[in-house]
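All protein chains of the complex are present and in place, except for one that has been dropped.
After this line comes chain A, so read on.
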Amino acid sequence: MSSLTSALPPAQGTGARIARWGLYLILLLFAAYYLLPLLLMIATSFKSPEEIRTGSLLSLPRDFSLDAWSYAWNRACIGADCRGMAPYFLNSLVIVGPAVIISTLFGALNGYALTKWRFRGANIVFGMILFGSFLPSQVILLPMAQTLGFLGLAGSAGGLILVHVVYGLAFTTLFFRNYYVSIPDDLVKAATIDGAGFFQIFTKIMLPLSLPILVVTIIWQFTQIWNDFLFGASFAAGGAQPVTVALNNLVNTTTGVKQYNVDMAAAMIAGLPTLVVYVLAGKYFIRGLTAGSVKG
């Protein structure tokens, strides 16, 4: 983008002004392209079924109603179960919480060990872990199903947590490893002489310095796991299914008149947590907390 603007002549004369407004127009079009579906979803979720049938697709709701939201939350039928999205939303929380925390912590530990306690073959180990992040998720479905069966975790939330932790480790390790490479080894040497051990250095020095990468990793892992459909559909049975699978089932099991407002409300419910995470943690992310840099 910057190369585009700098290629323009200085903002003087009509030609330049036209080019500048043309640029704004294109940007507005892009923004609309991304925002219109969201607007459509939000607007539709607050409309009554009649309004949807009679009104235009993009018009704002005339009679603002929360009925579709409350229906989607605890009355909509998902398969034969008519308790709405709520229990599945809870399932997702139960899966995402531990999966994000465990995969992030182990990723940090891996990254720390791979950079600050370099052992023979550390690069090969890292290469193999890195390879995991290139594996398409479909490839691991069958072996993972077998493993879960073997461990007696098939169809449970615990099984799904394990899958997400193992699959996420490749990414979290990569993030932390690349971050820790930039932290001077002298810190670890100084702490070693000061008498701190492997885990003390990790908890007292490395982790407190990791806030920026922790935020990045948590955002990444949260969105990945919350939005996951494939693993949820493959490894979670009935009541243990995450919210994405429930959304799919809700939309597909509606009989009779299609309740677009309920579908949209349910979709918004399923998507809200990732939005919230971005809004809350994105601030830290952008601020780029590098407080206390060691540079002299």
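The working rule: contacts are C-beta pairs under 8 Å (C-beta built on N, C-alpha and C of every residue); 3 or more make two chains touch, one makes a residue touch a chain; residues count from 1.
The rule is simple: contacts and distances are computed from a predicted model.
Per the UniProt record, the absent chain's protein name among "Small ribosomal subunit protein bS6", "PqqA peptide cyclase", "Cytochrome c oxidase subunit 1" or "Sn-glycerol-3-phosphate ABC transporter ATP-binding protein UgpC" is "Sn-glycerol-3-phosphate ABC transporter ATP-binding protein UgpC". Among A:43, A:96, A:162 or A:209, only A:209 touches the chain that is left out of the view.
Across A:192, A:248 or A:274, the residue that sits in touch with the chain not pictured is A:192.
Listed residues A:97, A:184, A:239 or A:282: the one in touch with the omitted chain is A:184. By the touch definition given at the top, chain A reaches the unshown chain through residues 184, 186-187, 189-196, 200, 204-205, 208-209, 291-294, 296.
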